[in-house]
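Have a look at this one.
The complex appears here minus one protein chain, its other protein chains still in place.
This part shows subunit A:
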Amino acid sequence: MSTPAVTEPAVAGPPVTGRAVAGRRLTSFMPVIALVVLLAALTVADPGFLTLNSLTAAARTSAPLVVLAAGATLVVLCGGIDLSIAALCSLATVFFALWLPDLGGLTTVAVVAATAAIGAAQGVAHVLLRIPSFIVTLGGLSIFSAIALVISDAGPIRVVDRDVTHWLTLYVGGVVPMAFVVALLVVVVVSLVLRSTPLESWIRATGYSESAARLAGAPVDVVKVAAFTVSGACAGLAAIMLVSRNFSGSPTMADNLLLPAVAAIVVGGTAITGGHGSLWRSLAGALVVTLLRVGLPIVGVPSAYEQILYGAIIVAAVALTLDRSKVQIIK
């Protein structure tokens, strides 16, 4: 297996000193540090917040967001953006609710396959028609929302048969929510696949400098389509998680998860310009965003201040987590 000779730009920088190494270590920990600091702050605000139960609930809540953000991270790493994930996820909840009576246990597979195919189609449109990913997925966003509204008659569809999604509501060892375990598995598996194949270098190369990657012989187009496919599949999986806890599918169910997912990616320290970042970072970012979403109101922050705090903390977290030595251009 030949790995293209693509290196990260930062490696060619000034000689790495001991302090720089320590600094870099610290930066790579920043998303986790941000998470711990936030948790500590919430605990100070309400000592009752830091309990096993409430961490378990937060982990369960975070699962769909982790999966959505993980999938979209791949697209961001390639230097693109996928704005359609939330709308596709909503559409997938409708698919699930509509197909369940006919397909039974196969619905899960069918939904993930369908969203993967839709993701792939967006990727193909992006590379073949050479339309910016922003536009392709913005179009996707409105198309998927509209389809979801039409096929669902613009209302939620209840899922009465819960056997198929029951496994997602279980707890591993009585503590760790199964949905969160599945989300972790997605992050672990995708990360391992990237690391053990040339894919990681290809994705990074594409993100840092697409033309250089092409010259180096990286299959840029294939990599991009693959990234969109995984992103689509993740939207489908997130949809099943949402259905498992809401007992219904709805054409707007996940719509409000788009910005939190993008925030999760950026808060994790993945550069929105591509190249630098990882799924692990998005995992930490998604946990930070989830804690903000559910933690602030629960510890008693009034709703008006909640939005202000949310915005301020997101900006502060990005200031903390973004490794500027890896990202030369901030747009």
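The definition used in the following text is that a contact is a pair of C-beta atoms (placed from the backbone, for glycine too) under 8 Å apart; a residue touches a chain by one contact, two chains touch by 3 or more; residues count from 1.
FYI, contacts and distances are computed from a predicted model.
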### Query
What does the UniProt entry say the missing chain is called, choosing from "LrgB family protein", "Sugar ABC transporter substrate-binding protein", "Cytochrome c oxidase assembly protein CtaG" or "Phosphate transport system permease protein"?
"Sugar ABC transporter substrate-binding protein"
### Query
Out of A:Leu257, A:Ala286 or A:Leu322, which is the one that touches the chain we can't see?
A:Leu257
### Task
Taking the full complex into account, find the residue in A:Leu38, A:Ala58 or A:Ile203 that is in contact with the omitted chain.
A:Ala58
### Query
So that we can see where the missing chain sits, which residues of subunit A does it touch?
25, 28-29, 32, 35-36, 39, 48-58, 60-61, 153-158, 195, 242, 245-248, 250, 252-254, 256-257, 280, 290, 293-295, 297-298, 300, 302-304
